[in-house]
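Every protein chain except one is present and positioned as in the full complex.
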Amino acid sequence: MNFICNFPFFSILLSLFSGTICSVLPAKAAKVVNRVVIIVIGLMSAVLLLYLLSTGESFIYWMGHFPAPWGNEIRAGVLEAGMALFFCIIMYLSMAGGAHKLPGEVVESKHNLYYILVNLLLSSLLALVYTNDMFTAYVFVEINTISACGLIMIRQVGRTIEAAVRYMIMSLLGSGLLLFGLCIMYDLTGHLLMSNIKESVGLLIANGEYQIPLIVSVALMCIGLCIKSALFPFHAWLPDAYGYSTVSSAAILSSLVSKGYIFLLIKIIYRVIGFDIFNSTRIIDVLFVFGLMGMIFGSLSAIKENDIRRMIAFSSVAQIGYIYMGFGMGTQAGMVASIFHILSHAATKSLLFIAAIGLTDVSGGSHKFIDLTGAAYRNKWAGAAFTVGSLSMVGIPLFSGFISKLLFAQAAVQVEGKMLASLIVLGISTVLNAVYFMKTVIRIYAYAPDAPYKGITFRDMKAYAVVLVCFILLNVILGVSSQPIVDMIGQGLAMFA
Amino acid sequence: MYLILSSILFPILAGLFLLVRYRTPLSGEKPVDRQSLTAMAGCSLIITAIFVIAALFAEKGFTLFYLAQSLPIYFRVDSVGRIFSLLAVIVIPCAGFFSFEYMKHEEHESRYYGFYLLVFGVFNALCFAGNLITFYLFFELLTMSSMPLVLHNGSKEAVMAGLKYLFYSLCGAYAALFGIYFLYRNCGSLTFTVVDGALRASAITEHGGFLLVVAFVMLLGFGVKAGMFPMHAWLPTAHPVAPAPASAVLSAVIVKAGVLATIRVLGMFGTDFLKGTWVQTAWLCLTLVTVFMGSLLAYREPVLKKRLAYSTVSQLSYILFGLAVMNDTSFTGSLLHVLAHGFIKAALFLCAGAIIYRTGKTRVEEMRGIGKEMPVTMWCFTIASLGLIGIPPTGGFISKWFLALGSLNSGIPVFDVLGPVILLVSALLTAGYLLPLSIHGFFPGADYDYGSLQKREPCKLMTMPISILTFLSVLIGVFPFLIIVVIYLAATGR
Amino acid sequence: MSRKKTAEEYQKTFAFRFFRWLSGEKDPYNGEMEMHPQKEYQPDPEAVLRHEKEHDAIMDKVYDTEHNKWLHLFHRLYQTTSILFCLFLIALLLVTVSYLPAIGSVTRPVNNEVSERYIEKGLEETGAVNIVAGMILDYRAFDTLGESHVLFVATITVLILLRLNKTEKDEAEVSDRRFEPKNDAILQLVATFLVPVIIIFGIYIILNGHLGPGGGFSGGAVIGAGLVLYLNAFGFKKTERFFTEKTYKWICFFSLSFYCLAKSYSFYTGANQLHSVIPKGTPGAILSSGLILPLNIAVGLVVACTIYAFYAMFRKGGF
Partner (left out) sequence: MGPNLFVNYGEAVSAILFCIGFTNLLLQTNLIKKIIGLNIMDSAIYLFLAEKGYIAGRVAPIVVNGVTGTETYINPIPSGLVLTGIVVSVSVTALMLSLTIRLYTRYHTLDLDEISTQLKKEGK
C-alpha cells in the first residue's frame, strides 16, 4: 500500500491527539499547535486528493488487523479528500480571522480549552468524512455535537448558554433518532460497515423482505441528521448560537458543523442505502418540501432581523434549505449541486461572519443596523468583503453563489415533477436574499460623517485583512473556475457507488 | 480582442480607482481634491470613448474564459451591439461632462464618477457580449453598478427608490435566468443569432408550447428593465431622486439594456418560432397598453423629471412594439428610435437638470417664463420635445414612420391598424405634456412679472452637451440613411 | 500481676468508650463534628419585591394565555404537534418492531458471520477471554477511541462552564468549607473502611476486564465513586493533598496520549499488514491479550478522574 493511503488515518489521529496535547499546554502554545495541525492536515488532504485524482480509485483503510465485516474501516475517495481539504482551509481562515477578537470574548485561562474543542471538532469532522462504519459515525457525531456546543457557549453570556441548551436538546433528539434508526438497520442487516450494509440492503430489497422497517430506519436516520443540521422547522437554536458566540465559532459552526452532518447524510444515501433505493422512497419528497420551506422562511426571518449577525445566521437556514432541496430532487445533478452549495455556502458564510465582525468593531461593537451606518468607510476591507459575500449570496455571476444556483436550476430542469416548484422558490429566495443583503450593503456604505466611531486602517489589522482577501479569492475561484470542482464532485460521487 | 477588452476593462478599472483613490473622507480628513478628480474622470471618459469607437470596427469575437462547462464568457461585436454602443459612447460622455458642473451641488462626487465609469464599462460589455450567459452576467452587474447612482443623495427616499429599482431588476433578471436555464437545455449553444433562432428543431417539436411560455417569461423579465407595463413602477420612482445626469443616462442608456436583451432573446428563439403565436399577441397588447398608459400618466404628472420618466416608459414601449411586430421595417424603426429616443431623452433630462441646478425648480407650473431666463436650454428643450413628438425633420419622425409602416405591413389582424392609431394618440399626448412647458416658458403670459427675470443661463459645460445631443437628434432625422444601412445589416443578421 | 487502673485511665480505654457508645450516653456528633449551620438567607426585601414583580411580569408575558392569543395558539399548537408527533412515532415504531425479526431466535440477520467469528476466533485473535472486551478494544477499537474522547470533550465543556476564576474560587471554597458538613464521624468511619475496598474492587474490575465481566469504564466508574465518597467524608482539604486539577490534567493527558499512540500503532501495523510486536500472551492469564489490559487501565484512569472531576465541578466549580 502506498504511504499516502495512511494520510486519512494520520489526519484523524493527529487532530485527536493534538486535542489531548492542548489540554496541558499554555494558551499560546495551544494556538500554535492548533494552527500547525490544521495546516498539516490540509497539506495531507491536498496530497491525498492529488494522489486519488491520479489513481482514479478510492481505497479502504483497515483500522486494525481485521478485514471488512469484522474490523473497523475508513475509506477515502476524491470527494472525501476534497472535503477534508476544504474543511481545513475554511477552518484555518475562520480561526485566523477571529483570532484578534478571542481575548475579548473568552477568559484568558480558557483559551487552551477553546483550542481543544476546535481540534476535536476538526477530528470529528474528518472522521465523519472518512468513516466507513455507521457506529463510528455515531460516536463522532456525538463528539461533533458536544464540541460544537462547547464552541457556542465558550463565550459566556446568557444568550449563548441558552442557545447551547437549545442546541443540545435539538441535537440530542437528532442523535436519539439517528441511533434508533441505526439499531434497526443493524437488526435487519447484521452489519455496521457501510459497504456490507449496502450489500445486505440490496439483497433485502431484491427479496422484498423487511420493507417497512427498512424505510422507517432510513427515515429515522434522515430526520435525525436533518434536525442536527438545522433544517427549517428545527432551527430555533441557530440564530442565538451563531449570533452571540465568538466570531470564529460562528464562522466554523455555520460553515462546517452542519456540513459535517450533511456530508454524513450523503454518505448514508450513497454508501449505506444506495442512491436509487433512497430515491424510490417518499423521503426525498419530504426533504424537498422542507428544503423549499426553509429557503423561504429562513429568508423571511432574516428580513425581519435588525441585528447583522442574527440576520446572517437566519440566512444559513435558507441556505441549508437549498442543500436539502438538492437532495430532494433525487438526481445525480441535484446531488452535485447540493455538494457544490456546501462548498460555496461554507466559503461565503464564514466570509460574511468574519467581515461582519470587522464592521461591528468599528461601530462600537453594536450589531444593530442603525449603528452600522457607514461602517464600510471605517473598515474598508471588511466592507468590501461583506459586499462580495452579499453578492455571492444574491447570486451575481463571477461569485460562487451564482454557480450553485445555476447548478440547482440545471438539476431542477431535469426533474419534471419538481421543476416549477424549485425554480419558483429559487427565484423568490434569490430576491429575498437580495432584499436583506443589499439592504445591509447599502446601509454600510451610507455616508455617516457624524458617527462617533473611529475608523481602522490596514496597518492595524494586517492578518485580518489577509484572511478576508483569502476568503474573497476562494469565493471568486469557486465562482469563476467551477468546472474542475464540479467534475471532481462528479468523480467523487461515482467513487461512492 | 484587446480593443474590446480595453473598452470594457479600462472604464471599470478607472472607476474602481476613482472609488478607492478619492473615497469620501471621514470626519477629520482633508477633503477630496475636486479638480484632479474631475480631470481624472474626464480623461477616463474620453479615453474610453476612443476605445469604444475603435472597438466598433473590431471583427473577431473571442472567449475570455469558461464560467462553467460550455458556459464561456464570450465577446463579439455585431451590428445590433454597434448601434447600442454608439448610443452609449455619445450619451454617457456628454452627460458626464454635464455632471462636472452639475455635481458641484451634490456630495460624494468620487462615488458618483466611479460608478458612472463602471456603468460605462459594463454597458460596453453588455453591447459586446456574444452569448446569453455573458449578457446575463453584465446585465446583473449593470443593475448593481447603476443602483448607487440612483440612491446617490442618500436620503431615505432615494435609498428606497434604489432598493425598488434593485428588486424590480433582480426579479426581472431572475425571470430571464429562468428562461436561460431552459434555453441552455434546448439550444446547441447560447451564442447569439439574429433571426434564425438557436433552438434545436427537435426541441421545438417536443416542447414547443412550453418554450413559448419560457419565451414570454424571458420577455417579461427583460421587459422590467425596459419599463414594460406591469413592471414599470420603478422608473418614475427612481428618476426624480437620482442626480439629473444620472437620470439622463438611466433613461437614455441603461433602460436600453432591456431593449437589447429583448432583441437578443428574439434572436435566440427566432422570429419564425414566435410569429403568430399567443406570445406575440400578448406582447403587442402589453406594449400598446404601456405606450398609452405611459403618455397618459405623464400628461397628468406635475413634476418635470417624473413626467419625463413616464414619457420614457411610453417611448420605450414604442421600441418594444416595433420589436414585437417582428418584421424588418419595424425592426429598423425600433433601432432608429433607440438612437433617437436616447439622444432626445438625454437632452431633455439634462435640460431639466440645468433648470434644477440654476433655479431649483422641479414642478412644471413653477417654470413659467423660464425660457426668458435660460434661452439656450429652453430652445434645446423645445427642439428635443418636437423630436419626441415626431415632427419632421427630427429623428423621432423617421423612427415612428418606420414603426407605423412596419406595423401596417405586418398583416397581424387588428394590431396592424390599432398600433399606428395608438402611436398617433400617444404622440398627441406627448405634445400635450411637453409643449406647454416650452410655450409657458417662452410666453409666460400677460400677467407675468417680467421684472423679476434675471439671466440664469448655465455655463458652457452644461449647455454644450445639451446642444450636441439636440443637434444629433435632429441630425439622424435629416440624414438617417447611413444609420439605416447599418440597421438593415443588423436586421438581416449580418 | 494486675494493676488497677485509675478511673481516669479507664475512661480512655477503648472498652469504656465502646460500652458508653452502646449505652447511648454519648452522641458522637457532639463536640466532634464541625458544622456551621447555614444562616437563613435574608435577602433585601426590595430586591425580593422587584424580583417577584419581574417574575410575575415574565410569567404574564410567557404564560399569559388569556390575553396573548397568538402565544396561546402557539403553545397549543406546539403541544398538540408534539403529542401527535409522539403518538405517531410510537405507532410507527411499534409497527416497525412488529416487522422486525423475532427476538431470541438464532436465525436473525444479526447472528451472521461477524458475530460467529468474534466468538470462534476472538480468543485466538485478541487473546481476551471476555469476547466483548476483545471486540470493543481490538476489532472495533476505533469506536472506543472515539468514545473516550467523547468523555474527554464532555469534561472540557464542563470545565468551560463551571470552572471558576481565582477570586470566585476562593469564595466558593469558603462557602463550601463553611456550609458543607464535615468531619461527620459516621461517614468518616464508614469511608475509612469502604473507600479502600471500593477502590480495590474498581482496580480489580479494570485489571480483569479482559478475563471477565468488567473493563476500563465500569472499573473507572467504581473508583470514581470511591473518590467521591472520600471527598464527601473528608472534605476538599484532604483530597487536594493528592488530587488537584493538575493531577487530573496530567493523568488524563498521559492516559489519552497512551491510548492514542498505542492504538495508532496497532491501526498502522494492521492497515499496512505489518507484524505487530505486541505479544498476545496466554489466554486467561492476567498479563495477556496484548494491548487490551493497558488500554483498560488507561480508560479506567480517565473515567475515574472524570467522574471525580464532574462531582467536584458540580459541587464547587474547581478542585
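What to note about this one:
Each chain carries a letter (A, B and C) given by its place in the written order, and its residues are counted from 1.
The rule is short, and it goes like this: contacts are C-beta pairs under 8 Å (C-beta built on N, C-alpha and C of every residue); 3 or more make two chains touch, one makes a residue touch a chain.
These numbers come from a predicted model, not from an experiment.
Taking every chain of the complex into account, the chain not shown here touches A, C. When the whole complex is considered, the residue among C:L73, C:L94, C:V174 or C:L261 that touches the unshown chain is C:L94. When you scan A:R35, A:H100, A:R159 or A:K380 for touch with the missing chain, the hit is A:R159.
Only one of the listed residues, C:V114, C:I205 or C:C252, touches the absent chain: C:V114.
Shown as candidates are C:Q79, C:N165 or C:T192; the residue that touches the absent chain is C:Q79. Residues 51, 54, 58-59, 61-62, 79, 82-83, 85-86, 89-90, 93-106, 108, 110-111, 114-116, 118-124, 129-132, 135-136, 140, 143-144, 147-148, 150-151, 153-155, 157-158, 161-162, 212-213, 215, 217, 283, 310, 313-314 of subunit C touch the missing chain (whole complex, contact as defined above). For subunit A, the residues in touch with the chain missing from this view are 135, 139, 142, 146, 149, 153, 156-159, 161-162, 164-166, 168-169, 172-173, 176, 179-180, 183, 186-187, 192, 212, 244.
In this text, only the chains that are shown with their structure count from here on.
Counting steps between touching chains, the shortest path from subunit B to subunit C takes 2.
Taking the mean of C-alpha positions as each chain's centre, the chain lying farthest from the centre of subunit C is B. The busiest chain interface, judged by C-beta pairs in contact, is A-C.
Remark: subunit B and subunit C have CA centroids separated by 75 Å (rounded to whole angstrom). Rounded to whole angstrom, the centroid-to-centroid distance between subunit A and subunit C, based on C-alpha atoms, equals 33 Å. Put simply, the C-alpha centre of subunit A and that of subunit B have 44 angstrom between them. Annotation for subunit C: no residues touch two or more other chains. Chain contact summary for the complex, subunit A toward subunit C: residues 1, 5-6, 9, 13, 16-17, 19-21, 23-24, 61-66, 69-72, 74, 107, 109-110, 113, 116-117, 120, 123, 127, 133, 135-136, 139-140, 142-143, 146-147, 149-150, 153-154, 156, 161, 180, 184, 186-192, 200, 210, 212-213, 216-217. Of all residues in subunit B, only 23-24, 26-27, 65-69, 71, 107-108, 133, 136-137, 140-141, 144, 147-148, 151, 154, 159, 162-163, 166-167, 170-171, 174-175, 177-178, 181-182, 184-185 touch subunit A in the complex they form. On subunit C, the positions that touch subunit A within their shared complex are 92-93, 95-96, 99-101, 108-115, 117-118, 125, 138-143, 145-147, 149-150, 152-154, 156-157, 159-161, 163, 165, 249-250, 252-253, 256-257, 260-261, 263-264, 266-273, 276.
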